[in-house]
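Yeah, one chain of the complex is gone here, protein chain that is, but the others are all in their spots.
For chain A:
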Amino acid sequence: MDFLQPSSWDDALAVRAERPDALPIAGGTDVMVELNFDRRRPGALLDLTRIPELREWSVADEVVRLGAGVPYARVITELGNRLPGLAMAARTVGSPQIRVRGTVGGNLGSASPAGDAHPPLLAAGAEVEVASAARGTRRIPVAEFFTGVKRNALEPDELIAAVHVRTARGPQQFCKVGTRNAMVISVSAFALALHPDRQAVGTGIGSAAPTPRRAAEAEEFLAGELDWATRGPLPEGLARAFGERVAAAAAPIDDVRGTAAYRRHSLTVLARRAVTWAWDDLRRAA
């Protein structure tokens, strides 16, 4: 197996085009598991860790451009204020070792329904920036990025360059259920972003459908019902109704980690609690 180590982005894209058998590797926390279990035998590994721009983030026009190779540990320490939902999710990923290696780009590359970065990116309305040597750069709304179980919208010659996420204008929450208190793959997860500037709501559901997905109907319902102008107390019934609509957007299955019924039930609870906390935060901020 070849180990290809381009040191520039252009070289990486060139190699990607030339070697369709080369598997990109960033932190390797998914790739190495696949190799160890012999689930994949790529002809080559395309190491992306030597490309400086993948490991950087910047802000322009209130939008964070987060390089695909920024590990979770840095998302937590460097972006907690700008991208609180993503930072909360990053905090739940694996163990300290995994958070030092694992990247948001790798999470998107794997596109697992249980990937923890996905719900907050959905809630924030992020865009994935991908590129190829032949066609240059394009941006894909994250909601369109996940195309099936562990499948994404990348073309074979494309690499993920970055994600673009608007700096939070309002409270964000991320909640993840697992059957132990650390180092656990989510049984269900929910992300919420309130966008008071647009009087809009963003959501993301994890581990409760073939792909991470939004609860679009629940978003619209909540945005329409919330008392954005006076920011009065959140009616309990509204929180509940929102929770039920979020759960209705899910399409969970029974598996070894949890039952479909539990996943649905837990989403009603998570969404109800998340909106309660987020709305309280918003009221406090006012």
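Assume contacts are C-beta pairs under 8 Å (C-beta built on N, C-alpha and C of every residue); 3 or more make two chains touch, one makes a residue touch a chain; residues count from 1.
Here is the rule we go by: contacts and distances are computed from a predicted model.
> Not counting the visible chains, the remaining one has a UniProt entry; which protein name from "ABC transporter domain-containing protein", "Xanthine dehydrogenase, molybdenum binding subunit apoprotein", "FAD-dependent oxidoreductase" or "Sarcosine oxidase subunit alpha/sarcosine oxidase subunit delta" does it give?
"Xanthine dehydrogenase, molybdenum binding subunit apoprotein"
> Looking at the whole complex, which of A:Trp9, A:Trp228 or A:Tyr262 touches the chain that is not displayed?
Of the candidates A:Trp9, A:Trp228 or A:Tyr262, A:Tyr262 is in touch with the missing chain.
> Would you mind spotting which of A:Leu4, A:Leu46, A:Ala68 or A:Val187 touches the chain that isn't drawn?
Here the residue in touch with the unshown chain is A:Val187.
> In the complete assembly, which of A:Val31, A:Val64, A:Met88 or A:Val104 touches the absent chain?
Selected residue, touching the omitted chain: A:Met88.
> Touching the missing chain, which residues of chain A?
Touching the chain left out of view, chain A contributes residues 36-38, 88, 91-92, 173-187, 254, 256-262, 264-266, 269-270, 273, 277.
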